[in-house]
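One chain of protein is taken out of this complex; the other chains stay put.
And then chain A:
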Amino acid sequence: MNNNNFMKAMSMIDEDLVKEADTPYTGKTEADDTKVSFSEDENSAVVSGVDVYHRNIWKKCLGIAASLVIVLGAVGGGIYHFNKMKDKPVVNEEIENDYASIYETVKENKDSYDMNEYVCNYSSAEISFVREANDYKDKLFEYLDSIEGVKKVEEYPNSFRCVLFTFSDDKSGKKYDFSLRENGYGFWQETNGDENAVMTPPNIESYYYGKDVFEKLFEEALNVADSDTVEAMNKVSQEEIENFVTNHLEKCDGKVVYYPWQSAEECEIKKYSITDKEALTDALMNFEWVKIKESEFEYYDWYDMGIRISENGYLMAVGNDPDPYGCYKLKYEDESEKLAAEIRSVLGYAVDSSDVSSEDIKNALQELTTGTLAQWRSGPDYVPQGRENYETTARYYTLNDGESFINEIASFEWVTCDSLEIDEKAYFYDHGMMNLKGAYNFGITENSFGGTGSFYPLGYIISTAGRFKLKNESDAEKFAAIFDKYLIMEKESEIAEKICSGMTNYDNLRGHFTFEKTYGDEDQIIDGYMSYDAKNEKLYMKGDGHLFYQEKENTIELIMNGHDNAAYRTVEKETGNIDRVGTYRYSSGSSIPLPDNYAYLCKSLEKSLTPRGFNEYNSAKQNNYQITESNGKIELYSHGATDGFYTRIILTERGQLISYENIGPSYKTIFKLDDYEFDSPDFTMEDVGQLYESMKADEEEQYKRQME
């Protein structure tokens, strides 16, 4: 039968029953008066896991369980009304063995009691009998006695699950129970047959045992329980999550602290605010959760916001005595991305925006004057082990007409801004690495750029007077255009731009090359031919010579298989053996210098003209290149400090490198391209992709041999 038909049957029950349910109820429903009556049908075993022949005991124990719930209701205002509880328990004293506590009374007379064990999950109203546990009595008390630091308390916060032990002596009529909660709190109470009585001291004693104690006893109980009980105990209902989240979010002040995985520095921690608590609660309720132990919580990109929730799907209460207590994880791990997105969707920035006047903006930027140096930077914002990252770009400008520049900036509407927002909007992550979308850093301070202000064309300003953002995002395009209007690019940056665009603004190149490098006593020389598919960034260079630290003559191949994807191989002419082989990137570090190919040489020239760091920039400026153009070529020439030392770069009009000479006291680099042809209609080249794979395989083979 389907569930809907059953519901229809429910709507067809006798009219008088329907009517009765709609009339006022005059019976007593207060916890201390309610008599929970059970079916008099002796054959009804009402809870899974019950042995039918123990039904009499079970009936009474159900009463205890019911009164347990009711007691919890009375004391705590109900599982679902946690805010009525005090937040912290009143810790009285360590247990002393100097008076007949309920615990001591039960322990002393334990042989005369029948003990039964139950597990309870109040969130789904599940109370399950586990076993008759007389054989376990001694072990239980022995364990409880061994626990250190048990503290007596007067009140305790709520939690959803518990392990319950009942003790009953039919002869004397004495009845007790011990309930240990998920949050480590437990109580002993004397019921003496009145299952529905609300226990008050001295008939109830409450202690803090520890969450680990609960976990141990709970696990032991579940190990002997049937699978239905195990499932029922671990089940986390929507109501449980709703109550858990609602109660904690209500108490929190809306502030969120985000701890990225492995964050060690204070500056790595981020602060937000919750924009919509209800939406977050609803979102969390839509996932399925399972109960876990606190020790199983995985700290990975987590947020503290009244609750602690991690982007990989873990949720728990925070604080010493959270009310209610709970610790969960997503039932389905593959929903963690969705969970992370839901969390982020309700996060706002911690700092509220307020309007900033035009005057305030002008004051913040008043140090910007005509001639101020500005650095544009974009790309990866980290320094790899080797050289500067291939994608990192720097360009230099001087500001023209500072006053007008400031006035135009101030003519937009601005508001204050959280630094976190700028970090998040101005940067992006690529393969886990931080990349700057682009910013102009004006002025210099303490040997670094940006002393007077940083401007992000997206619409943000960081100045010494504060952080600002455009009030209207639609002004961003106009804002970005102001920089083109007032910034004049330095000549070296113009050349760097030319070299950069010259790497891919044509179709192909082939020619003869020589490439010589000397550093100290070591040198490399290659003499050969190259083919370059510029649009696809595929390069093949092959020649005879040797690299640094090679004594013998080699046939050397240098290739690029797409953007910043290089490989090389040298084969000794005499033996035919591979001497060196490897795959690498522009900024790869290596104990033995990796050979520059044509593309990497061009890139290094671009970066030498526009280095990112301040000291390198100052040093590069000293080159003071003289730039001349003739016969369709551009020549940059810089005379060294001493006669005989110089740098000369020759480019085509469109920025392609023809020749490079850099002669210094202990170093020399000379690259020359001759007998060359650009954009040949019958251009062909080797299958660089295949060669790359071949070199890669040789590299792996060589590595294996080295490891043996």
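By definition in this document, a contact is a pair of C-beta atoms (placed from the backbone, for glycine too) under 8 Å apart; a residue touches a chain by one contact, two chains touch by 3 or more; residues count from 1.
The rule is short, and it goes like this: contacts and distances are computed from a predicted model.
UniProt lists the omitted chain of the complex under the protein name "RNA polymerase sigma-70 factor, ECF subfamily" (options: "ABC-2 family transporter", "MacB-like core domain-containing protein", "RNA polymerase sigma-70 factor, ECF subfamily" or "ABC-2 type transport system ATP-binding protein"). From the options A:N3, A:S227, A:T575 or A:T684, the residue with contact to the chain not on display is A:N3. Remark: the residues of chain A touching the chain excluded from display are 1-22, 25, 27, 29-31, 34, 36-41, 43-48, 62, 66, 69-70, 72-73, 77-81, 122, 124-127, 239.
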